[in-house]
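I have a structure here, written as structure tokens, and I will follow up with some questions on it.
Apart from one protein chain that is not included, each protein chain of the complex appears where it belongs.
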Amino acid sequence: MAEAETQGKQVKPILPFLHISDNPDEKPYLAGSKCKSCGATYLGARMACSKCFSTEPMEDVKLSDKGELHVFSIVHQSAPGIPTPYVAAIVDLPEGVSVRCNIEGVEPDPKNLKFGMPVEMYTEIVHTDRDGNDIMAFKFRPAK
Amino acid sequence: MAEAETQGKQVKPILPFLHISDNPDEKPYLAGSKCKSCGATYLGARMACSKCFSTEPMEDVKLSDKGELHVFSIVHQSAPGIPTPYVAAIVDLPEGVSVRCNIEGVEPDPKNLKFGMPVEMYTEIVHTDRDGNDIMAFKFRPAK
Amino acid sequence: MREVAMVGAGMIKFGRYPEKGVHELAAQAALLALQDADMTMKDVELLASGNLYQSSAMIGQRIMKEIGQTGIPVINVANACATGSTAYREAYMAVASGAYDTALAVGSEQMGKMGLLGGGGGGGGGGISPEGIVGSGLMPAVFGQAGVEHMRNYGTTEEQFAKIAVKNHKHSMHNPYSQYQVEMSLEDVMNARTIAWPNTLYMCCPTGDGAAAAVLTTMEKAKQLTTEPIKVATSTLTSDPYTERDLTMPDVNTLTKNASKLAYEDAGVGAEDLDLVELHDCFATAEMLHYENLGLCGEGEAGKLIDDKETYVGGRIPVNASGGLLSKGHPLGATGVANICEVYWHLKGQAGGRQVEGAKVGLAHVIGLGSACTIHILQK
Partner (left out) sequence: MREVAMVGAGMIKFGRYPEKGVHELAAQAALLALQDADMTMKDVELLASGNLYQSSAMIGQRIMKEIGQTGIPVINVANACATGSTAYREAYMAVASGAYDTALAVGSEQMGKMGLLGGGGGGGGGGISPEGIVGSGLMPAVFGQAGVEHMRNYGTTEEQFAKIAVKNHKHSMHNPYSQYQVEMSLEDVMNARTIAWPNTLYMCCPTGDGAAAAVLTTMEKAKQLTTEPIKVATSTLTSDPYTERDLTMPDVNTLTKNASKLAYEDAGVGAEDLDLVELHDCFATAEMLHYENLGLCGEGEAGKLIDDKETYVGGRIPVNASGGLLSKGHPLGATGVANICEVYWHLKGQAGGRQVEGAKVGLAHVIGLGSACTIHILQK
């Protein structure tokens, strides 16, 4: 990762709301925005508040890396070229934001997943793009 | 052409209304359909008459290979990979049908084209497809 | 707004038509609907066409080149799986507004090999799709999760979801328009390979091509054409309201609940008045949720509703007498018009072996993610 940067290559997030700092000591996090009028919180940015229509610029918030498993599905057939099976889950974060993610660290079987179980976010390089940049994804796993 | 056929390969029309007979002695022609109720004539087939709405099956008609130049443009820039310049023309056939075509056999310059000038259709193999079939196109040129 | 009546329905058997252009399928359905209404394009004052994958291809105008060009306004619409029913609503609004007397709605789609795995996904950074790496935006996962939420809330079982598929495949046996007409046991359904848990293969709608069309006119004109006019009692369309989780997990429930509330109000009809329902069973899990969303039973009672076979033809409130999308297939742009045609045929007593006897009021529901929900209630 540090190497890639020295060579002018970058670590890029798989989705725009995964925030990767220039400072390698800072852990990547999910970036949210919070409406100053009504407090509604969003994953990523919004031009205006979807709930109260306020156009006042929102407050950037750093979302928690701990949450709980809301629901999931075990996907056995996906688009061509996507490896299966995987756990496709919805995780609720304490800020009132939900996030779509994979749950790793468990066999993809319903019996290994409990509604409301605590999960934690981690990141991983999942791909190197054509220009040699590393693509970083976020995933969740059962919290230790 | 006959060779291609012996090998199981075919001569195929570039557009469905170019009729190619199994009999090599018969000249390819533009196929039209004529409404039995109102006489409106179409290039190719229609499910019902666009003019009078009759759903009675139409009469197949063999369109003339002679017509006159209605209008044209000289195209100098087209989609990627399409050689230019070419004469893109509208030719009126005596059956009351117009056909979109290229005019060949003249330099693509407005001064070589006269409104109403007589033109005639001919065919040419323009391409061989992946399966080895010859693709036949129709073109028009100043009538002799 | 004037009273609107439906006076013609047309549909081709859903299936594979790779050799045809989609505008030809659409034109075929349009001709059937016009024939049913004893009309030609000459009588039509506005055409609305619904097609999703080829929404920019001027399908509405191409239909007219095939069957009659009169210069009338043509509108091409797209609204995910609710594309066809949005076209129907355009025709409804055209007549209800007083601007046009007769309008034609046509829904069509050629799915190729895309199916419900197409779309979704969305662009990620660096030219790699996030699909399967950060969860899933694809329909099977989304509707798997929606079913699992029902399990979480009410203890619904895999078997109960599977029973819905058993019912719909059984219904399909009497529907000649259905792409598949294959009866299956509970074991057949449950033992099939899982697509996205808890839905197995036979709990997911198959891919296919199709087209359906409807002719709408004023109630006044309809009464001149028939002694038993079918009234379009409501044409309701909603989108997602703000809800906390919807921004990530498409909220198929709130959308449909809002739509059904509005629709019942607008039609002056309650769920208890319905004789049949055609609802959007893109997956077996979806049908379960919509039992409650449409008020066919109370919250949390959907599992019992299918356990008691109340939604079979012959039960208290037959759902998807046509076999549903699970059997018929789901050509996206066609679906919304096709399920209204099905309700229409029941009210006209023309539904053959699957006829719901004495049907007087029927509801057709479609939901498209992203999101759009339509509800149409027809009334004899």
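We just call them A, B and C in the order they show up, numbering each chain from 1.
Everything below uses one rule, namely that a residue touches a chain if its C-beta (ideal position, glycine included) is under 8 Å from a C-beta of that chain, and two chains touch if they have at least 3 such contacts.
Quick caveat, the model's predicted, so the values are computed rather than measured.
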Given B:14, B:61 or B:106, the residue that touches the chain left out of view is B:14
Missing-chain contacts on chain B, rising order, are 12-16, 40, 42-43, 50-51, 70-79, 82-84, 86, 88-90, 92, 96-102, 110, 115, 126-127, 129-130, 133, 135, 137-139
Where chain A meets the left-out chain, the residues are 46-51, 53, 55
Residues on chain C facing the left-out chain by the touch rule are 1, 47, 52-53, 55-56, 58, 60-62, 64-65, 68-80, 86, 90, 93-94, 96-99, 119, 237-242, 246-247, 255, 258, 368, 370-372
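The criterion applied here is as follows: only the chains that are shown with their structure count from here on.
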Chains sharing the largest count of C-beta contacts are A-C
Per the C-alpha means, the centres of chain A and chain C lie apart by a whole-Å value of 34
Rounded to the nearest Å, the gap between Cα centres of chain A and chain B is 57
Between chain B and chain C, the Cα-mean centres are separated in Å by 42
Contacts with two or more other chains occur in chain A at residues none
In chain C, the residues touching two or more other chains are none
